[in-house]
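Left out: one protein chain. Kept in place: all the others.
Take a look at chain A:
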Amino acid sequence: MTARIGVVTFPGSLDDRDAARAARIAGAEVVSLWHDDPDLHGVDAVVLPGGFSYGDYLRCGAIARFAPVMGTIAAGARAGLPVLGICNGFQILCEAHLLPGALTRNQHLHFRNRDQVLRIESAGTAWTNAYQPGQEILIPVKNGEGCYVADERTLDELEATGRVVARYLGGNPNGSLRDIAGISNEAGNVVGLMPHPEHAVEALTGPSLDGLGFFTSILKHLAGVPA
């Protein structure tokens, strides 16, 4: 059976079509989820896409976490539903306390879009099992508030428990502490990632095909193939 992946659209979501395209290229059936509808329509996994939900005039993701759909997603995530938050989605996951820490204004205060090398630090999550630990990938990063921060203890714990999923290499684009580009929850079903794997799935439009692994990972995970 084809895995069903839900992609949420909040008002102000921008990369929702792209996340859907990537999931489709990976072989998933894509289900569009609407911020105002708490029903997840039986999806097997959820992607919270990039963008500026509700304009993000307040703290990024601070309003989105209260969207009706987020209540269901948060409950599901705590029960093991795989959730990938990309960029704004990562911010929403932090605001929703599904992931620790916060994403703040880029240290240099500019929005920055570039092709970024990452190192996959953990291939043990639902969303990264198609990669090798230590594998270096190139995918776009684009954000204005992507600087990951958390207190030292949290950072140490993330490191110690293998929950740093990806790290920036060759230059930190936003000032994230310890070059963190993505983290997961303890169970590994919830992953937040600042860069955009959905923009590296086609040779014609992306800097590489390296992003596809996030989407093939979840299919593998859902198919029960051990990571």
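Here, a residue touches a chain if its C-beta (ideal position, glycine included) is under 8 Å from a C-beta of that chain, and two chains touch if they have at least 3 such contacts; residues count from 1.
Quick note on the criterion: contacts and distances are computed from a predicted model.
Peer 1: Just to verify: the chain that's not displayed, which of "Branched-chain amino acid transport system permease protein", "Phosphoribosylformylglycinamidine synthase subunit PurL", "Carbohydrate ABC transporter substrate-binding protein (CUT1 family)" or "3-isopropylmalate dehydratase large subunit" does UniProt list as its protein name?
Peer 2: "Phosphoribosylformylglycinamidine synthase subunit PurL"
Peer 1: Can you tell me which of A:G6, A:G61, A:P100 or A:G206 touches the chain that was removed from the display?
Peer 2: A:G206
Peer 1: Going by the touch rule given at the top, which residues of chain A touch the chain that is not shown?
Peer 2: 11-12, 14-15, 17-18, 21, 50-52, 54-57, 107-117, 135-138, 140, 142, 144, 169-175, 196, 198-199, 202, 204-208, 210
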